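With one protein chain removed, the remaining protein chains of the complex are shown where they sit.
Letters A, B and C name the chains as they come in the text, with residue numbers starting at 1 for each one.
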Amino acid sequence: MALLQISFFSKSLKRETTINALLPLDGPRPDDAPPIKAVYLLHGYTSSYTEWLTHSRIRELSNRYQIAVFMPSGENHFYLDDVEREALYGEFVGKELVEFTRRMFPISHRREDTLIGGLSMGGYGALRNGLYYGDTFGGIIALSSALLPYHVGDIKPGTHNGIAGYSYYRAVFGDLDNVLGSDKDPEELIRQLKAKDAPVPDIYMACGTEDFLLEVNRRLGQFLKDEAVHHTYRESPGNHSWDFWNEKIADALEWFKQAADSKPNEPQG
Amino acid sequence: MALLQISFFSKSLKRETTINALLPLDGPRPDDAPPIKAVYLLHGYTSSYTEWLTHSRIRELSNRYQIAVFMPSGENHFYLDDVEREALYGEFVGKELVEFTRRMFPISHRREDTLIGGLSMGGYGALRNGLYYGDTFGGIIALSSALLPYHVGDIKPGTHNGIAGYSYYRAVFGDLDNVLGSDKDPEELIRQLKAKDAPVPDIYMACGTEDFLLEVNRRLGQFLKDEAVHHTYRESPGNHSWDFWNEKIADALEWFKQAADSKPNEPQG
Amino acid sequence: MALLQISFFSKSLKRETTINALLPLDGPRPDDAPPIKAVYLLHGYTSSYTEWLTHSRIRELSNRYQIAVFMPSGENHFYLDDVEREALYGEFVGKELVEFTRRMFPISHRREDTLIGGLSMGGYGALRNGLYYGDTFGGIIALSSALLPYHVGDIKPGTHNGIAGYSYYRAVFGDLDNVLGSDKDPEELIRQLKAKDAPVPDIYMACGTEDFLLEVNRRLGQFLKDEAVHHTYRESPGNHSWDFWNEKIADALEWFKQAADSKPNEPQG
Partner (left out) sequence: MALLQISFFSKSLKRETTINALLPLDGPRPDDAPPIKAVYLLHGYTSSYTEWLTHSRIRELSNRYQIAVFMPSGENHFYLDDVEREALYGEFVGKELVEFTRRMFPISHRREDTLIGGLSMGGYGALRNGLYYGDTFGGIIALSSALLPYHVGDIKPGTHNGIAGYSYYRAVFGDLDNVLGSDKDPEELIRQLKAKDAPVPDIYMACGTEDFLLEVNRRLGQFLKDEAVHHTYRESPGNHSWDFWNEKIADALEWFKQAADSKPNEPQG
C-alpha cells in the first residue's frame, strides 16, 4: 500500500497545495485486474489533509477495498468556492483534484468507481460537491455532516455562535438568507439533478445519536427518503468523534462494495 | 542538519497548518555553544511552505550559519490578517509561529537572534510583519518584495491586473484607498516605530535590475535611506527568479552575520 | 497535537534516517505543567517509520496521555547492532534517538517518564533495548513480540523458514547457537540487571490467542512472573494484526498511567 504526500500547483486555488494519498500499487497487478476505484476524503473544520491518515485506519481500508484514497486540505472554507479571494475550494475538490489524480495515477475514470466522502465540515463538502459534480461521483459518504445551510440563515450580523462569527459565515457561504435554495444546499442540488434527469450519486449518511449535529442529519436523511434517492442513513450511539468515524468509514466502504457487487456487469469504457 | 516537516494547530489560523524547518541539532552541541538563531522565511505568491526548501540551497546555509529556518505557508494572503475569514496570517507568522517554535525547540529568544525574510509576496510579508512585530525581530530580509501598498490604490473595482482582480486585492488589503498610511504600509510602520522610540529592525533589501518590481523596491530603499534606518539595499543584474534569490539569501545571511560579529558583546538574557 | 517528520544524521547508523513524531506542544502549556513523557515506538518486520502513525490511532493516544511519540525505522534488523555493516540499530533506538530527541524537544529526561514499545519485531526490539538500556527506560510495551532468541538456534545453514533464510538470521543475530544467554536475550538481560541490582523496567506484554507467536510470548511472560519482574501479561482473542495492537497500545498506555498515578510523588530532578 503506497503512501504519498503530494504538493502541486492547483489552478482552482491559484497556488500550491498538499494532499495525502494511498495507492494500492506496490505489488504487481494482473493485466486483467479491475480498474482501481478512488475516494476523495475531506477533513473537518480546524483540521487539514493529515487528519484522515492519522486519526483513522484508512490505510488498511484502502488495502482491503483496493481503493485509492486522496485527502486534500479545505482550510475552514467548507469546500466552497471563495470567488472573492480567488480560491475555489469546491472546484478544487470536485473537479481539478479528480482530473489531476486521474492524469497522475492509473485509477478508474468511471463515475461508478469514484466516491467523495468526509466528516463534519467534510461531510457537508462531500454532499455539496458530490452533488454539484454529480456527473463525476457515483457515491457520497457523509459522516456527521455539518449541514450548515439549515442553520446559517439564523446567524445575524455581529453575532458569534461559539464556533465562528457572522462575518466568517457570510464570507464562506455568501448571502446567509439565501443559502437554502442555492447551489450550496444539498436538497436543492438533488432537486436540480432530478429536474434534468441526471443521475443522483448514491449516498451513505451516518450520525451518532449523541452528536450535536444529529438533527440536521436526520433532516437530510428524511429528505433523501422522501425523494427516493438511493441511500442509506445510519444512526448508532456515538458522538462527534473518531470512534464513530472509524466505525462508519469502514461500514460505508463495505456498503458501496456490496452495492457494486450486486449490480449487473456493465461494459467498461 | 535536521530537516523537519511539522503540522500543528494554529490558533491564529484556527486550523492545522504545515511548515518545513531546518534545525542544526543532529550533532552534539557544547554546553557553551551560542544559542541557535532563527529565521522565518516566507514564500511567494502561488507557492507554499515547500518553496524555499526545494528551490534554494537553504539547507546548506542553515548549516553554514547555524541558524534554524522555519518556512510556513501564506496561501496568497500576503501574510496579512484576514479578519473576516478568521485567518490571521500576519499574527500567525509574526507572533504565534515564533512562540510555537520557541516552545518546541531550543532556539534563542533574543530579538537580535531572530530574523524574518521572504521573496516577492514573502518579501512584503517579511517587511510588514517584521516591522509590525518589531519587538520580536531584529532583522528583515526582503528580496524582490511585492510592495503592493504603493500600487493597490490604483486598482479599481471590476478590473484585473493580470495577476488578480480587484475583489481579491480588496479582500486581502482592505480599503485599497487607505493602505498607504495604514499598518500594512512599511513606511508607516517605520514612522510609528520611530515615533515611539522603538527599535527598527535592521533591513536587507535586494532587487534585480530586470525585475518588474524594481521601482517599488527602489522607492522603499530610498525611504530607508532618507529615514536613516540601518539597512542595506542591493541591486544587481537579475530578474524575478531563483538565480537571484539564491545569490541574495546567502548574501543576506552573511550581511547579518557580519553585523552581529561587529557588535560589542551584550549580556545574554 | 503537532505531527512531525524528521530526517537527521544518526551517528550510530552513520547516515541520515527519518522518523515520525508526535508532540503535544501546539497549545500553550502552563509553567507548572508536568514534563512531557515520551514513548519510542518500533515497527514490525517489513515495515518502516510510517507504520504506527498510519495503522494505529496513536495520534489520539498521544493527546490523551500527553506523551510524545517517536517512531524510527529499524529496516528488518530487529533493532540490533550490525557491527559488520557499521549500522548500530540498537544503539540508535536505545541511546542516540533518546539523546537527540531530548536535545531537540522539551521532553522529560527522567527514566520513569521514558518508555519504549513496539509490535512483533518491534516488540522484541523494545524488550531487548529497553532492558539493555535499562537505565534510560522506565517501561517497556511489548506487543506480539517476535522473541526469536527462543527459536533461532533451530535455524540451520541452508534453510529458509518461510520468512527469511539462515544467512539473514546469522547476519542479524550473530552466532545462532549462542543467542540465548547473550545480550540479545531478554531473559539474560533481566538476569544481568538483577545481578547488579539495577532497576528492571516495568513491562507490559500482550499477545493474541490466535497469534503464531503466542508460545514464545507465554514463555517470556512466565519468566517475568518467576523472576518477579513488575509487569503485566495480557492475552485475549486476536491474531497478529492491527485490531489487536490498537486495542493493546491504548491499554498499555493506560496501564503505565495508572502505575505512575499510584506512585508516591518523587522529587523531580
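A few notes on this one:
The rule we apply is simple: a residue touches a chain if its C-beta (ideal position, glycine included) is under 8 Å from a C-beta of that chain, and two chains touch if they have at least 3 such contacts.
Remember, predicted model here, so these are calculated numbers, not experimental data.
The chain not displayed here makes contact, within the full complex, with A, B, C.
The chain that is not drawn here is touched, among residues C:86, C:175 or C:227, by C:86. In the full complex, chain B contacts the hidden chain through residues 3, 50, 53-57, 59-60, 242, 246. For chain C, the residues touching the absent chain in the complete assembly are 7, 9, 13-18, 45-48, 50-51, 75-77, 82-87, 164-165, 167-168, 170-172.
The set of chain A residues touching the chain not shown comprises 1-11, 23, 25-29, 99-100, 103-106.
The rule is short, and it goes like this: only the chains that are shown with their structure count from here on.
Note: centroid distance chain A to chain C, computed from Cα atoms, is 38 Å.
Within chain B, contacts with two or more other chains are made by residues 7, 9.
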